[in-house]
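Only one protein chain is missing from this complex, and each of the others stays in its spot.
What follows is subunit A.
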């Protein structure tokens, strides 16, 4: 028999199925954590430090304890021994400096927003009221905010006991790795050298559902509901942090409303809610306000990127040196130190460089901790290299796409070993680019740009390019091991055919908006020949889905989806044995297609539903076959997958106001084979919005005391559909060779690619005035100031010196407004 299913008449893979999830979600039949209240639930509220760095002199909780409805008031001192230290699963270097990370501050607070006390009360309102009655005395300490000054010797320290603000320095050198040459040599020999410093501003994940935790200690196990991306990791980490035996903890991620990395965390509040439930012996629920998310949920990005690029005069890049400072904030969270390191593997992007050196120093400051945010290290890397390619093009007066073409890996060169030590399995940058250029009308827009420049139009036009790739499908466990990550990257699935022929698919990935239920139904439907409607997907509960590593890093489909494929194939194998027995033939004589085993050359056959019933009754099974039609698989990928694409942005810059309007945006993504084009489209649109938001709108801003001044959506500007252009998207499909579906992952592509496309467009629109950078977000004021400064300096400056190459000699921003 052949286990490979013959394509049914209309395969599910590739169908634009509407999501199974939506009917329930859009009609409000939802199961958010905050919707649930087991009998006797009390409500938890957390008091947070208003100051960024201080010693706690005293906390007076006596009045709060006396207030109506209050069950308990707990301070850090009360749980100092019990609470343990929050986990960091990614110790990037052996000598990494890591502070103790208590869920609740005990002696000192290190960022504004850190928990200092908590109240459990009969109602959420009473708990909130009691917070106002807690009196905390703070003794101010020096506040450390700026990454660059924090990294210098002699800076005031965030954690006195560490003796430094530097967490770790991680390097990659192509000479040491044996992947290429010496970057210093390349820079010395360069015919053109471009030096730039870019600032990745701090961003705040703006998932729709605020975080919420409910812990019920009244059963044999503690049951923890949490708005998390990582129920499996959370279960293990609760056990490791608090010492509660792992088998006594069950974690459920019910409906979870978005995450973007912001819920890839083991949070202080999860531990605190757990401890309060343990103390009171009754269910305890904590649900945050949006402003709590903003100040205490982890932030993303926040890097200073110094780059030096060496090239020949014909545009061939010969080396890239990257020197990063990455702001960890006050503590290391789950994967904080590893986020910038993920970028190390991506700065070379789709290009063939001869030499590469990457250095990143992680730095502590008195700000909210940073951690994964959609793309996690890869958007930062992609931004830097794509901005540098444009800068190189400008230095050489070449078309920026031509510069890219000269340097990228051609489709004939795959698989390709990169300078960063990865092997790209497949790709076709030419095809995606050709299609995008055609859709965009590149040449017409360039012509219009020339005309506007010649006319001196108030509104100038810029064209921005981003030809990106990313690594996703996290991850081969051996690679994670080599990067000192504390876990593997495999994924698990179980496929169970029920007695009536309906199917349950268990996945260890944990959806929070990505449409796993629909996509997994499509995948398994094709594999088993069972109707799409007859498949249920179970996830997000460590009891029903006991093994898994959850959802982040665009891993679910490329890793978890493959586990489901493998489990399905095992089911078909097993069903074949039973079917052969039922049909009294040899397994080799069976063909399996569209859910039916047929004896080749006859009209005899049996459907998988009949096989399922036979397995259930077990009246007559072949020797050695267990009475069920279930199978499970754990899949550890051999390699990452490498989606890529070409994004083109045309932006209009109003030179009087500095306002930026995206006029058109075209992207052609290659995410490999597509399970459901509707879902892919949704991911691309959302991703684009998020990447454009970094380019133009979003920024976490702190005042000199370390107070976050953008702690509401009135000040932290998340764009809406009103602010975004109509996206024109298309796809090329170059199958990944590393997995049987040929899929790559699409969760982060739009976010990674779009940011540099937009900023390149903004700079391109006003480069002829002398502007070479605008710091993100490219707010109207920053654009206007960059223009004003460029105009005034070009008015006073003598003709610039001869020769190629430019550098921002002061280490600041080359003619870019930074206010």
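Before moving on, here are some points about what is shown:
What we mean here is this: a residue touches a chain if its C-beta (ideal position, glycine included) is under 8 Å from a C-beta of that chain, and two chains touch if they have at least 3 such contacts; residues count from 1.
Assume contacts and distances are computed from a predicted model.
The subunit not displayed here is recorded in UniProt as "Carbon-monoxide dehydrogenase medium subunit", chosen from "Nitrile hydratase", "Carbon-monoxide dehydrogenase medium subunit", "Multisubunit potassium/proton antiporter, PhaE subunit" or "Aspartate carbamoyltransferase". The residue from A:125, A:208 or A:618 that touches the chain not shown here is A:125.
The chain that is not drawn here is touched, among residues A:156, A:441, A:546 or A:719, by A:719. Touching the missing chain, out of A:500, A:586 or A:657, is residue A:657. Checked against the hidden chain, the listed residues A:185, A:291 or A:673 yield one contact partner: A:291. Residues of subunit A in contact with the chain left out of this view: 124-125, 128-129, 132, 289-291, 656-659, 697, 699, 701, 709-710, 712, 714-715, 717-720, 722-723, 779-781, 784-785, 819.
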